[in-house]
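Right, I'll just put the structure down here and ask away after.
Just one protein chain is left out here, and the rest sit where they should.
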Amino acid sequence: MATDEKPPRTARTRLAVAGARSSTESVFGARGRGDRLGNRFFLAFLLLGMAMAITGLAAMIIWAIIEGSPRLSMDLITNGPSTLAPETAGYRPAILGSIYVIGGVIALIVPLGVGAAVYLEEFADKTRWWNRLIELNIQNLAGVPSIVFGILGLAFIVRSPLSLGAVPAAGAVTIALLVLPTVIIAAREAIRAVPPSIREGSLALGATQWQTIYRQVLPAAMSGILTGVILAVARAIGEAAPLLLVGAVTFVTSDPSFFGPGFTTLPTQIFDWARRPQEEFQVLAAAGVLIMLALVLVMNSFAVWLRNRFEQKW
Amino acid sequence: MTNNLTQEITRTPPRSAGDDIKEASGVYDQTDISVRPEEFRQRGPAEHREKTFELRNVSVSYGGNRAVHDVSMDIFHKNITALIGPSGCGKSTLLRSLNRMNDLVPSAKVEGSLLYHGADIYGPKVDPVQVRKVIGMVFQKPNPFPKSIYDNVAFGPRTTGIKGDMDDIVEEALRRAGLWDEVKDRLDDNAYGMSGGQQQRLCIARCIAVEPDVILMDEPCSALDPISTARIEDLMLELKERYSIVIVTHNMQQAARVSDMTAFLMVELTADEKSRWGELIEYDDTSKIFTNPGDSRTEDYISGRVG
């Protein structure tokens, strides 16, 4: 923590000097048409960069629509997979599997994520080493590759001590642990955005700390927390890598159950189709991508809208 | 200077500060206690008044840095007591130690003895939540909850479990805060739509609804315009019929207008100017502090020579 104590003044001074030097240079340096032209080019360059970034990602969506839309029909949702009739095969067990997994994820991340965020923001004494450890730990967990969570799921959730086996519940626990840090971080930000004056006002009326949190802080932070949860759920819908390790890629034709073995999800089923060389399966995969994209993009857009709409100005 | 101030005080309308200062400064001094016992106990000579708080050698520190040092004073029942002094003199810190709001700062430490009607506020069995229920607080910046006007007032009674018809409780609190007529038709509107002055009176109503004994006010008018300020000052004079009020203010005229007792705190520095803390310089009847202060530093501050 030694670096944390470095006085910010030196960095500020250095930057201020750099700014002043650059400005002075520009005053005494040549200026005029060349400079203006340079400015224009720079702006054009910036716009080009951003346009390419957005085009690249937009191309992906457009491609999915073009490639997948011919297969878009109710068959896609109501039919099970089939290697014999790819023209009518669908995602029914995969969609059900995804619903089970996501249901489990939501049931886990909302209480655990909000609970952890409330503890860290409202109760934790930052001078205690264990609280700082928890904080650093969450930041780092957010950056652990998803497939590593898959290994955790394989070693501890599918096998002992949890020994759930390769079932949707195991997938739900694995994915929930994966997205939990992002939920905690988002919920903490939302809770931190509630001004201290609200807490003081409530406590000064003789409300207990928990009453203050439950009746004042959490309702005020609700839209921010909801945004974080929706973004996490959207990510959970598209997450495939850890599920490969907890066994969600078996070829399933019957409807799954939450604790029953043999399940697949939308993204893992897409992956399974994409691996097959035949053209029909690739189109089927593209159609699956289309369903998933629609779901994820709608959820993300809703979450971002929700946050911008209800962003409280204190 | 002193002259000017006295004029300022007597210019204010009847049934307000002028009378109080007259009362406090001696009208009841020789009065027979049996005539008006209640008022005698509140406005009579200090040794006969009923005490709400007794502070003995109170020091407050944050993480080892002293903020307020060695304050001893009595705060009287149904009086308005003003804490004045330059910024950084620890008057807000002192105020917050009276209802244990300082507990919210983990590094804060209160030393000395701080009694409320004889009971130690920092005693081992004392519950800070219960303390705040009995000793309410109004803050510098109006801080209504982002809820309806009704819910703002009802929140306290609901959480502290006060029984009774909630509509009546809300109406009564709003009436006492002089807000009922302005808001009775829009109780379901969000409190954030009110003016700053209304918001502050809502915060006072919210505080009253919990039925406290004491109301602490931390510069309640500093964020408000003069008209709203005047309304709140009038309100305070009405409220002192029922509650003891302690107010922190940086506005000396305000202290002179509303308070019965005034405490003057000042910043003290160590010789090397490395650390600073607040100390109580003088505490007396408001009329005495403003007309005939016992300490030259008080006089300097009040006459605007320092601070």
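Which chain is which? They are A and B, in the order written, and residues in each are numbered from 1.
By our rule, a contact is a pair of C-beta atoms (placed from the backbone, for glycine too) under 8 Å apart; a residue touches a chain by one contact, two chains touch by 3 or more.
One rule holds in what follows: contacts and distances are computed from a predicted model.
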Self-check item: Hidden chain of the complex, named as in its UniProt record, picked from "ABC transporter ATP-binding protein", "ATPase", "Cytochrome (Ubi)quinol oxidase subunit III" or "Phosphate transport system permease protein"
Solution: "Phosphate transport system permease protein"
Practice problem: Would you list the chains present here that the left-out chain is in contact with? | Solution: A, B
Practice problem: May I ask which residue of A:Leu76, A:Val101 or A:Leu154 touches the chain that does not appear here? | Solution: A:Leu154
Quiz prompt | Touch criterion as defined above, residue of B:Ile80, B:Ala108 or B:Val129 at the omitted chain | solution = B:Val129
Quiz item: Of A:Leu76, A:Leu164, A:Leu177 or A:Ala204, which residue touches the hidden chain?
Solution: A:Leu177
Exercise. Just the residue numbers, please: which parts of chain B touch the chain that's not shown?
Key: 41, 45-51, 54, 72-74, 77, 116-119, 121, 123, 125-127, 129-131, 134, 213, 279-284, 288, 294
Exercise. Pick out the residues on chain A that sit against the missing chain.
Key: 3-4, 8, 11-12, 15-16, 18-20, 22-27, 31, 35-36, 38-39, 42-43, 45-50, 52-54, 56-57, 59-61, 63-64, 67, 111-113, 115-116, 118-120, 123-124, 133-134, 136-152, 154-156, 159, 177, 180-181, 184, 208-210, 231, 234-235, 237-241, 244-245, 249, 267, 270-271, 274-275, 282, 285-286, 289, 292-293, 296-297, 299-301, 304-305, 308
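We adopt the following convention: only the chains that are shown with their structure count from here on.
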Quiz item: Hey, how far is the Cα centre of chain A from the one of chain B, in Å?
Solution: 49
Quiz item: In the complex formed with chain A, which residues of chain B make contact?
Solution: 99, 101, 104, 106, 129-130, 132-134, 136-137, 139, 141, 143-146, 155-156, 159-160, 203, 206-207, 210
Self-check item: In the complex, chain A residues that touch chain B
Solution: 125, 127, 195, 197-208, 211, 215-216, 219-220, 312
